[in-house]
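Notes follow once the structure below has been shown.
Here the complex is missing a single protein chain, while all its other protein chains stay put.
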């Protein structure tokens, strides 16, 4: 059974996730559909990219990944179908794909949408289902869509770098209120160059070591570690770091209305090397 | 693998969704179980019918659909198993089935419940699993249950019609706070008869055209469109229509206690033709 992951911002109360699955199974009843999440933040691309990137990379080669996020942000004339490191990814041409991959996909084609059709989620699903089915039938990506597409490119949200510091944005707050920052272990070590460090957040909270696991500190104590995806995480052993420290995720939408931001919330974490 | 969709009002924290899946797989390990949603509103039939109807119709023929909603509203002596347009639907005899199908099912039988058994969700699941398994073994619906059943019929919630207007109820508010009204494109066009129109809600908000997609209007502007299920939707491009306009879904329960209704909320949308 060909694996097909499904990721969206639809939520789980709607008929639409069920209808999308139905359409995919109409195209090919043998798809093994795996839900990643249907709770992506539709207007928070750094968070959507973080979730998609770190889910996708754990799947076997030749998995199909359908990402239904912000499909109709602009009036789309096509969807994107990419092949990258042995994975097939279907996504709107809204810039999210390059944020997920953190590079341009190895191959990408445009799947044209019929101008006379109403462009809703189910129509778009049928377009992707048809393309996936053609790939399963052995057709090459290049023969399924338009290879001359000039796709929209958005840069991944990267930490800011100085000689003696690296500053990251909070991109996700997990179920335990652990706070995930867009600084990977590689970013960190590359900038650190073996020096000692201080991780500083909320003005004056300081952590000066990286733990292996939550239980490295006492219950209720703060700690930093690199999570299963390799990202810097600020946590409290058996506690709620985000709530306690007033930390909040980065959001594109908030950036647009920065003057409205609640000043009680901190959205960045800075590491000083010395 | 035979497809079996699962829809319920159980929520996702309980053991019960897992237990239901376990019982279905005990009856037949080859079922490919597809979750539609487990967040149906138990006492809001128009909403449950909207979600079920528009999920089910996207699945391939011969799919089994198990709908576990409000099973024990009254003391049930049987469950219903219907065949309609090539789909098999299992449901309590509580009136929901005719609201989903918007007509009487082409075939329907009663699956009797054992009077000596405690009538809980798992017992009912076993009854349905047994019936589905018999269908898979090639038995006809007529031989699996009692064809003489006189099922409970509830009429779907339909818009009200006048010569120059159509008034719909809000039946769903989606993850983006888009507002779905029980007026389909067909209802609309049939009543419109080519005339111009004004969609009016919250007393004085007016929309006088139907958009194809959210991006047809500027960010923050209101619009109307027909959604992927063909229903009238009131939305704000990148905004939250329900919250902003104080729109709220229709609920049977609220109707029963109308004197308690919060008068700040509007539950209907009216279209005038001229």
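Going by the order they are written in, the chains are A and B; count residues from 1 in each one.
In this text, a residue touches a chain if its C-beta (ideal position, glycine included) is under 8 Å from a C-beta of that chain, and two chains touch if they have at least 3 such contacts.
Just so it is clear, the model here is predicted, and its values are computed rather than measured.
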**Study point:** Touching residue (missing chain; options A:75, A:139, A:209 or A:238)
**Key:** A:238
Revision key, fill the gap. The one residue from A:50, A:72, A:128 or A:245 touching the chain left out of view is A:50
Study note, to complete from the structure: Considering the complete complex, of A:34, A:136 or A:157, the missing chain is touched by A:34
**Study point:** Missing-chain contacts mapped onto chain A
**Key:** 1, 3, 5, 7, 12, 34-40, 50-60, 63, 172, 174-176, 212-216, 226-229, 238
Review point. Since one chain has been left out of the picture, which residues of chain B touch it in the full complex?
Key: 1, 9-23, 25-26, 29-30, 33, 35, 42-43, 72-75, 118-123
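One rule holds for everything that comes next: only the chains that are shown with their structure count from here on.
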Check your understanding: Rounded to the nearest 5 degrees, what is the angle of the rotation that puts chain A onto chain B, matching CA atoms?
Key -> 120
Exercise for review: Averaged over CA atoms, how far is the centre of chain A from the centre of chain B? Could you give it in whole Å?
Suggested key: 32
